[in-house]
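Here it is: the structure, laid out below.
With one protein chain removed, the remaining protein chains of the complex are shown where they sit.
After this line comes chain A, so read on.
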Amino acid sequence: MASVSSRRLRKELSEIHVEGCPCGIKLISADDFETWFFSIEVLGESLYQGEVFNLMFRFDANYPISSPAVQFVVDKDHQAPIHPHVYSNGHICASILGTEWSPVLSVTAVCVTLQSMLASCKAKERPVDNDRYVRTAPDNPKKTRFQYHGETIRSHATQENVS
């Protein structure tokens, strides 16, 4: 029954191999149809000049009906960008990963959206509720119910108690 999600991911992958990723985005690994890694950097004038971040995509069997779980990789080699909608644990508060997700969006489309989110950043700062959120955040960002404010990507996290 892995058919739809794996067929779809196989197709996306072959498209990436044939057409390549959009500028500034590179596929690092896609060994299975569960977890993919990309590197992402903002080209041109921006606050993140010269910085490269890694993105992790996790897919469940309902992809693309349900959105992928997307976050920045945070480990000894990688940091999450300092951005008002990116928490220091790598979780991203973007409405297209939640309520605004549409099954026609693809992995590269998400990368491009996040790239432009970084490119348009005016001030490098953490979300106001960063400390509180990171302390209690679930492992999977999809379990957080973000509240999106104003523009499509504005947000603050509210913790949903998943017991």
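Here, contacts are C-beta pairs under 8 Å (C-beta built on N, C-alpha and C of every residue); 3 or more make two chains touch, one makes a residue touch a chain; residues count from 1.
The rule is short, and it goes like this: contacts and distances are computed from a predicted model.
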Hidden subunit of the complex - UniProt protein name among "RBR-type E3 ubiquitin transferase", "Signal peptidase complex catalytic subunit SEC11", "DNA polymerase delta subunit 3" or "ATP synthase subunit gamma": "RBR-type E3 ubiquitin transferase"
Selected from A:R8, A:H91 or A:K142 as touching the chain missing from the view: A:R8
Contact residue for the chain not shown (choose from A:G20, A:P103 or A:P138): A:P103
Missing-partner contacts on chain A, residue numbers: 4, 7-8, 11, 62, 64-66, 100, 102-105
